[in-house]
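This report concerns only the one structure given below.
Every protein chain but one is kept in place in this view of the complex.
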Amino acid sequence: MPMLEVRDLKLQYSSARGVVKAVDNVSFDIEKGEVLGIVGESGSGKTSLSLALMRVLPKNVHAYEGQVTLDGKEISSLPDEAFRKQVRWRQISMVFQGAQNSLNPVLKVGFQAAEPMLVRSKTDRREARKRVEDLFELVGLPREIYDRYPHELSGGMKQRVGVASALVLDPKLIILDEPTSALDVSIQAQIMNLLKRLKRELGLSMIFITHDIALSSDICDHLAVLYAGEVVEKGSAEQIFGNPKHPYTQLLLASVPRLKSDTDPKYIPGAPPDLTSPPPGCRFHPRCPYRFEPCDHKVPPQVKVDEGQTAKCWLNVESEKVKAKK
Amino acid sequence: MKELLSSGSGKIGAAFFIALVIISIGVIVAYPANFGLRYWSNPVLWADNPQVAPPSWTNLFSSEKHLETKVFESTGQAERLSEPGATRIVYRFNLNYAADEAPSFTSLTVQNVSYQDRPPIIAVTVQRPDGKSIGLYQLIVSGPRPGEQPPFRRYYDTPFRVQLSGEPNVASAVSDFLEQQFSLPISDQDLLVKGVDQAVFGVPDGDGGFKVLKGNYTIRVDTLLYNQSDSVGHLKYVVGGSVFGLLGTDTLGRDLSVGLLFGFPVALFIGLVTSVVTTFIGTVTGIVSGYMGGKTDTVIQRASDILANIPLLPILIFLAFIVGQNLFLIILILIAFGWPGLTILIRSMVLQIRSGNLVEATMTLGASKSRIMFRHIFPQTAPFVFATMIFSTPAAILAEASLSFLGLGDPSLPTWGQILESGFQNGGVYVGYWWWILPPGLLIVITAMTFVLLALALEPVVNPRLRRVQ
Amino acid sequence: MLVKRRVREGEGEEMIRLEDVKMHFTVRKGLFKTTTMKAVDGVSLKIGKGEILALVGESGSGKTTLGRLTLRLLQPTSGRILFENQDITNLHEAKLKMFRGRVQAVFQDPYSSIDPFMNIYQIVEEPLVIHRIGDEKERREHVYKTLEDVRLTPPQDYAEKYPHMLSGGQRQRVGIARALVLNPEYIMADEPVSMIDASSRVEILQLLKRLQETHNIAFLYITHDIATARYFSDRVSVMYRGRVVESGPSEKVIEKPLHSYTKQLIAAVPEPDPSNRFRERSVVETGSFDEDDADLVEVEPDHFVAGFKK
Partner (left out) sequence: MKAARVLAVRGATLFGVLIVSLLLVIVVLGATGVSDRMIDSLVNEQVRGLRQSLAQTIRDPDQLERVVSEQRQQLISFYGLDRPWYTRLPDMVWRVFTLDLGSARTLKSFEGSTRVSDIVLERLPNTIILVTSALVISAVIGLYVGVKLATRVGSRLDRAMSYLSAVSYALPTWWVGILLILVLSFQVRLFPFGGIISAPAPQDPLARALDVIWHAALPVATLVVASVGGWAYAVRTMVLNTAQEDFVTAARAKGLPENVVMRRHIIRVAAPPILTNIVLGLAASLGGAILTETVFNWPGMGRLYFDAIMALDENVVVALTFMFTVLYVVSRFVLEVLYIMLDPRVRY
């Protein structure tokens, strides 16, 4: 049984221009000790997805539904207060995109990391401090950092503080939302190494959210490709990188400039759709080079293309039919 | 502009603003130049108004009916009677007296008399509803002075005004009348103390006082002329009430509505001139300071830092007190200390704009400094500048009002603050001259509110972060 | 692979040359103390006509400052800047206008580098207005042609639009059109694709590449992403702490990096390969390079490295 099961998760905001369908019927599973990558470009709804999992919702929510089961317990049916107490940070914690902005500028970083312990489990201060200092050491920070303020740390250090504070209550799952996108490439590599080490040593389960499909190969065991609020393809890392079935995944991979091969990168013409009025049929069809008859008016089903790999594309439906005839 | 009218507060504000402008234009067109000194501050002009009279509409809420001031003038129909060697011109003024009180005063004013040899005679007679009539007063125009040549002109420069209520001759006439008609012996002196008008417009109540006699009175003014070419230009008979006009009067009998109307263009002038000039200077210095950097920036920054931190009101009080009470001086000071605040804000906006690449990009195109500053940077600050301009308008109006309230207003231009000040100084707050205190304050608030409402409508433009929330 | 022009440094006609350029800024530290920040600390480089030079480095390496220097947007603390062998280091602002007509820039942020209060037509027309080129009709034709060049077609559809109505990629194309409208010979492109969606980055780079080929424009391509540098540039210079630590033809530098910092930059680039997750990437702690102050040495023909000991 997977550790986390997400079924038909949906999150919509109301905005001046209409309802934003940020997350639309997203489903996926995560096994214990495994990293799931969620890959999508800006505006594909990946940050909304993480907020939906944590149930930290802005005020202008229009619709929020779906089933989330953690370790066999359906947490999506918990009332808000119980969810806050039982799930947030205790079972699922998070590392935010901009370390700069996700730390309170007027509080010491150590206190911020220790805060969930102090406020929630009434741990005494000395004990909490020790725990946080240990974690700082674990993520490669000096223990003295505890008494520093965020503006005194570099971007890489702040991101490490973010990782350490996500570990403070021993959660089952950590959501990493673009944890390295604001960092220089060399610092990025250091943070990725840290995450890999934590995964290996602590057996952590993670959701790794990124816009960079190449970076996702660095840590993810499974991937879900997000386009315009929908999962268009998911599968193991080997399947997605070795044999992508959805044209979007294929083109996204082809758009990565390679250092070590001579193939020229290609681009996807056009721009991602506005989530207030996504195109009918397959949401990718206006940019898809392979579109044919049903694409522009019929929504493609999620088709199993391989063991553990599905793609939401009419091409695969057709090829399945061909296979079936044979 | 669209933003402005899309919100409720914007619509109300815009409607108020248009009303303010229309009233102001009307006042500018209708009022004489030099209104403040020649008219408002000239007590002679207001002598025929009752003093500290509340507005006449207060009668609606009062159980006792107060008398409204009635003014009769010699412009209507006149009866001409020929008499031997003279012409008699008779004016009849009809007065339907319904008030529960006697007039606060009665007066007669004569103007522009000219005669050839014998001075004309003017007589006032009151015909009462009870059929009785009193020969109240007789004026014989002053005779020729030695060496003076006819035609003799009298009361041209200064009108002849007699307060009938306080005139001993009238008192003695009324005393005679009471003696004859009501057999009431009362001396002239007592009558002057009790009030002559009480007797003229009343009947004795038996307790030594008088009861108001309601009904139709006719005030008859006879003019006796002894020559064809003799003339009496203008006659005015006033029955002074205890309520007056729309907004009442002050201790000098000045019609407050007249003064308050004049306050509109003045307030608008103070507010708009100050805010427009302040905004202009602040924007230019802010953009130059932020864009040029270096020494220019340091100098502007230091100067504006210091000026912006000086507490304005004490300095304003001091300067107005020492240098003189002049509206333009006040505006000048408000501007001098007003621009730095905006400079600091605009400068930080410019620095933020500079942190993007637009400035560098435009420089690469070969654009001149002034083009970058005013073609590219200024438009980005413009919505903010516009909103600030509107928002700073009430501040100037309020500052002037405060100064006027301390008695440091410009006497040549009556403002709402000054009217309030005289109300306060005359103890209006402690004796309850509310009509003298409330309307000017209310007008200040409404005018200030107009701009605040407009500014409120512009807030989303200025603070886009709030817009995101709503 | 797109055709690469093999231009050895010093060959061909020279567009821009920097000679030992330094740019130091004074930073306030204490109440009276100030320190010097050496953003660019003695860099020499050349860009030939029609050549694409990639300047690679991380934030704070001074690559952006160096880019500004090639446009003479900044005046260097010392050193010389030559444009077609003419010294423009100390040229007065008024005299730079001619130069400004021939060099242009494309910036990282397509949101903040174009005027949000102008429509697309006005933005692209502005350089022509500033340099008083052509009458209104000629300008219109030229602006439309340029919009077509950057594939904002049909241009009529875009002319009246305002920047906020366009996507990031389209906006960047407006920025490119504005740089292109004066037919420049040199364009400094500072991270032109780092704020654009991954799927559209290559589109912009291809567009720039085609412009370089059809108009023979020289480019300085400033980036932190060495992978796009390999794809887009003829030559690469790697910057670290205000100095160039390695430079040479793109393939040589990337396939056979010699400086440890270059090696690290290359190692840090993630390749889409799922086997990566089973190994850690090699990471050199910054600040551990001891060859900072060394001069560039030509290790093999046209491949220069700082402090390399044979």
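A, B and C are the chain letters, set down in written order, and residue numbers restart from 1 in every chain.
By definition in this document, contacts are C-beta pairs under 8 Å (C-beta built on N, C-alpha and C of every residue); 3 or more make two chains touch, one makes a residue touch a chain.
Because the structure is predicted, anything quoted here is derived from the model rather than measured.
Chemist: Going by the contact rule already stated, which one of B:V71, B:I121, B:L246 or B:V452 would touch the omitted chain in the full complex?
Modeler: Selected residue, touching the omitted chain: B:V452.
Chemist: Going by the contact rule already stated, which one of A:E65, A:E152, A:D170 or A:E318 would touch the omitted chain in the full complex?
Modeler: In the full complex, the listed residue that touches the missing chain is A:E152.
Chemist: Would you mind spotting which of A:A63, A:L107 or A:L202 touches the chain that isn't drawn?
Modeler: A:L107
Chemist: Please identify which residue in B:S9, B:Q116, B:S172 or B:T218 touches the non-displayed chain.
Modeler: Result: among the candidates, B:S9 touches the missing chain.
Chemist: Looking at A:M54, A:M192, A:L253 or A:A271, which makes contact with the chain not pictured?
Modeler: Residue touching the chain left out of view: A:M54.
Chemist: Taking the full complex into account, find the residue in B:L45, B:L319 or B:L332 that is in contact with the omitted chain.
Modeler: B:L319
Chemist: Touching residues of subunit A against the unshown chain: what are they?
Modeler: Here the touching residues of subunit A are 51, 54, 56, 59, 84-85, 87-90, 93-94, 96-98, 101-107, 115-116, 119-120, 149, 151-152, 165.
Chemist: Provide the residue numbers of subunit B that touch the chain removed from this figure.
Modeler: Residues 9, 302, 305-307, 309-315, 317-319, 321-323, 394, 398, 401-402, 405-408, 420, 424, 429-430, 432, 434, 437-438, 441, 444-445, 448-449, 451-453, 456, 463, 465-466, 468-470 of subunit B touch the chain that is not shown.
Quick note on the criterion: only the chains that are shown with their structure count from here on.
Chemist: Based on which chains are in contact, what kind of graph results: line, ring, star, complete or other?
Modeler: Graph shape here is a line: each chain touches the next, no loop.
Chemist: Count the C-beta pairs in contact for A-C and for B-C, then report the pair with the higher count.
Modeler: Taking the two pairs in turn, the one with more contacts turns out to be A-C.
Chemist: Quick one: report the Å distance separating subunit A from subunit B, using the average Cα coordinate of each chain.
Modeler: Distance between chain centres, rounded to whole Å: 71 Å.
Chemist: In whole angstrom, how far does the Cα centroid of subunit A sit from the Cα centroid of subunit C?
Modeler: Taking the mean C-alpha position of each chain, the two centres sit 33 Å apart.
Chemist: Quick one: in the complex, what on subunit B touches subunit C?
Modeler: Where subunit B meets subunit C, its residues are 355-358, 360-368, 371, 376, 379-380.
Chemist: Along subunit C, where are the residues that touch subunit B in the complex?
Modeler: 68, 71, 73, 96-97, 100-101, 103-105, 107-109, 111-117, 126-127, 130-131, 175, 178-179, 182, 190
Chemist: Provide the residue numbers of subunit C that touch subunit A in the complex, in ascending order.
Modeler: 1-2, 58-59, 167-170, 197-203, 206, 224-228, 230-231, 254, 264-274, 276-277, 280-281, 283-284, 286
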